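Below is one structure, written out as structure tokens; comments come after it.
All protein chains but one are shown at their positions in the complex.
So, chain A:
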Amino acid sequence: MTDAVEIVPVGVRRAAPDGMVERRGAGLWLTHLLLIAGVLVIFFPIWLAFVASTVTQPEIARPPMPVWPGGQFLENYRKALFAGVNVPVATMLFNSLVMAMGIAIGKIAISLLSAFAIVYFRFPGKSVFFWLIFLTLMLPVEVRIVPTYEVVAGFGMLNSYSGLIFPLIASATATFLFRQFFLTVPDELAEAARVDGARPMRFFVDILLPMSRTNIAALFVILFIYGWNQYLWPLLITTDPSMNTIVMGIKQMFPSGDDVADWPVIMATSILAMVPPVIVVVSMQRLFIRGLVDSEK
């Protein structure tokens, strides 16, 4: 399998200056203008959410709401973080963090081990295991929610971190990624390790793991976002508000019936829910793009 696309560093290909294909003058400005318009349109919902998180409830209740931030920033965020609606948002943030980290670390750990076994050993039943793992690629958790829920309930794992994490690491994407990578590692390295009398785990820890650093980091970024943004699964198994994750908890903050929603606090929570994954994506952009391309091939 090859990459879906090749990532070329921006600017490298465009080293030679010429004006034949690229736009100059008015055309260049128009290009910038359209791109800025696109960025603004995409940015608009977040801006409104941010503004709403800094004003008072009456200011929102009488539309149209203000377009510029008000003075309630600290108050609204403090209220959201430490009081919330059903449960303090700080608790939900912590739950989300545990779930996202658990999924990312758990999936990477079991995948590294099983990819190592599949690539570097011949053992009975290997191809059976390989195809069993391969099958798990095909079925998202959304499709098997009822029976998976029953399994988790049967283990008494409702409202627990392990119930949030384990069903979501039962998928083979990461295993395939590491398998593909291990296959590209030169045979000479394993040979040398064997000649030097290194045991398999020594080779794994001292040679294979350091070589996989970038792949692990790239995958971590993708899996962290995947875990953080889960909605359906936490909705099903966290009936206790103190176990809610932030992404699913926002909807629970809306009142049922005709009561008016506490929009400033809800919007502050929405902003808090997107800050961690956005920081991860923007600060690790290169790894993120790499992980995205890798995990889709």
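FYI, a contact is a pair of C-beta atoms (placed from the backbone, for glycine too) under 8 Å apart; a residue touches a chain by one contact, two chains touch by 3 or more; residues count from 1.
Just so we're on the same page, contacts and distances are computed from a predicted model.
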item: Omitted chain, identified by the protein name its UniProt record gives, among "sn-glycerol-3-phosphate transport system permease protein UgpA", "Multicomponent Na+:H+ antiporter subunit D", "2Fe-2S iron-sulfur cluster binding domain-containing protein" or "Putative membrane protein"; value: "sn-glycerol-3-phosphate transport system permease protein UgpA"
item: Touching residue (missing chain; options A:T54, A:Q72, A:T91 or A:T175); value: A:T175
item: Sole contact to the chain not displayed, among A:L93, A:L177 or A:L236; value: A:L236
item: For chain A, the residues touching the chain missing from this view; value: 1-2, 4-8, 10-11, 13-14, 17, 20-23, 28, 31-32, 34-35, 38-39, 42-43, 45-46, 48-49, 52, 60-61, 63-65, 109-111, 113-114, 116-124, 126, 129, 132-133, 135-140, 142-152, 166-167, 169-172, 175, 182-183, 187, 190-191, 194, 200-201, 203, 225, 228-232, 235-236, 247-248, 250-251, 260, 263, 266-267, 270, 273-274, 277-278, 280-282, 285, 288-289, 292-293, 296-297
